[in-house]
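With one protein chain withheld, the remaining protein chains of the complex are depicted in position.
Up next, chain A:
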């Protein structure tokens, strides 16, 4: 098989439709009993990798997730979408609380080397911490070219031609392989997994590892001081006429009297 091998990072996050609540002691957000799913940007990365496989550019898609046991559900979803196999790097709840993008980047880099991956693919950011760091750090650690915020990917000769979403427009770059890519929202629309795909994904190989297996220590260099909810907007009031509005604005000193 001459096709490429792609490693896709899949983070388990609180589902995008869930209303986030901050813990009363302000140490974080409530996660117990809350619906989780795959980070939507990672889902886009999985979808793109599978499409590249369907186009025979890629021969193998490996999904990776770091976190608690429930991450396996996320990996099963990735395999139902078409990933060939999965690696679960298990991190217990206590360590997971202080895990940083740098740890994940170190683990992904190590796996990429062990698996001889040609592409490391992640979402541009996770919707929980919005860090937007993992892909860039992987590129840094491996010293591979990076194409972040991808909205279109083509294989031209031996390289990847990637269209990136940047401030004020699009930038098209060519990167040599191996490379790191992060997906932006408009790259594609991920498919839904149907029963036959979910059923068959149950039989696909999923191996369990630990950060230690990759020589990564999860010591945190950061300390969370507190987590606050966004300020709630104060209630407004309804006014009867334009005169009343102007008077109010004058009273507040917002228009000259």
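To be clear about the criterion, a contact is a pair of C-beta atoms (placed from the backbone, for glycine too) under 8 Å apart; a residue touches a chain by one contact, two chains touch by 3 or more; residues count from 1.
What we mean here is this: contacts and distances are computed from a predicted model.
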item: Name per UniProt, for the chain absent here [options: "ETFB lysine methyltransferase", "LD01482p", "Calcium load-activated calcium channel" or "Ribosomal RNA-processing protein 7"]; value: "ETFB lysine methyltransferase"
item: Residue among A:33, A:168, A:196 or A:256 that touches the chain left out of view; value: A:196
item: Candidate in contact with the missing chain, chosen from A:83, A:135 or A:216; value: A:83
item: Touch with the omitted chain, as defined above, among A:15, A:54, A:97 or A:251; value: A:54
item: Residues belonging to chain A that touch the chain removed from view; value: 1, 50, 53-54, 56, 59-61, 80-85, 191-200, 202-205
